[in-house]
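What follows is a single structure, written as structure tokens, with notes after it.
With one protein chain removed, the remaining protein chains of the complex are shown where they sit.
Then we have chain A:
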């Protein structure tokens, strides 16, 4: 690191080499790194909004009866928390921010295949977000349907559902365009020698994700238009009184929204697959199987949407088929977990912040995945359907999984792009708070659900009060950890110790170029001669 300390990384690389500054150089830039950072700032902003809403939900549930808000506001709180977290944070979270920042460099390209389309995707995201936010404060008030917009309630409620779903419709197009861009980029712009067997696993996971974005997202877009048609024109598509079918809405909604959880988790798995070998100083165990399992999860995960609908009145045949298929998805997921653990075996493990977040991902995702099997099995699902068990389960997968991977990626890759790094000690303290708070909050929720506490209810029976109090305290510990981690990251990236080209000793291409990378990424056209986890000759400073 000694050579790096003498240089001033800020205002170097893509931050300054085009000579353009000001807001316009960002919001009209076609550089994948700048667009990646635009996404990063946007999704982090919405993540914080979602966190505040989540904390308010927990405060309301701290004790039975009214605590801080009335029932209607509570309905709006959990709806907006869901919409913001799902559509504005987790779906674009890792692929659009870190995918844009890192993927083109990992494959040896100067940019994505369609840089202007990339910028347009961010603009669609910004417009969609604006529309969603407008829906909260106009018309009949914030939507109160839950993030799933189920009919018949969503067709009848007086709240501003039409505008909110229109916002989500626009966000869907942003996601589709990112998918198209990434598939094309990975097919067309790989450097010489970067064959499919040398593709970093993060890029492999983005490739699988992009396919799901392209194939599944149009279905939610159409479905949401149908909801608007139902509300505005009274089309009767989902109204049995007029020959419609309310369960059809659930099919259409989950045909997208279940694969969407793989849009959320696959890139996170890619992050973990890239971090674990670097911090174990060992090539990844089972490269081919991890790459193939990404495609396997994307394919099998697209066929299991019915497991959200066991109590909807769907046919028993469908319940059995979807239950069986749900268990199939566990196989590629388990392949990944076993391969990560095998990579650690006899590795030279260093427990720095990215690795701690990555290891907690493996544990928390495994807990979430196994509780998912309880929900995937039709018989047990009937018992815990629509309880806090489901809420605990998906927070284990989505926050314990994708959320922790997001922070792993932030600690791992952001120093490369900012040229400075965070302090290690506060990062670890923050991680510890997050990890403890997380488990206190969501494990308790799973127990509450097993005991029969329903989700989305404003009030509850007195016997649920002690555990609800514990869960709320957990949310405060988690929030404390989040604040420590974020403050340390922002301070470090702004004015921390400068870093060199390869602070972690990684073998993928992003660690072979200058820090921060220049706008064109590579000085010449790179030629790839070894695999992404071949650490021979790579020295960790």
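Operating definition for what follows: contacts are C-beta pairs under 8 Å (C-beta built on N, C-alpha and C of every residue); 3 or more make two chains touch, one makes a residue touch a chain; residues count from 1.
To be clear about the criterion, contacts and distances are computed from a predicted model.
Between the names "Simple sugar transport system permease protein", "Cytochrome-c oxidase", "Metalloregulator ArsR/SmtB family transcription factor" or "Tripartite-type tricarboxylate transporter, receptor component TctC", the one given in UniProt for the chain missing from this structure view is "Cytochrome-c oxidase". Within the set A:27, A:314 or A:490, the residue that contacts the chain not displayed is A:314. Here the missing chain is touched by one residue of A:213, A:280 or A:302, and it is A:302. Only one residue from A:255, A:278 or A:479 touches the chain missing from this view: A:255. The residue touching the chain not shown here, chosen from A:215, A:292 or A:473, is A:215.
Although one chain is not displayed, chain A still touches it through residues 187, 211, 214-215, 219, 247-248, 251, 255, 302-303, 306, 313-318, 321-322.
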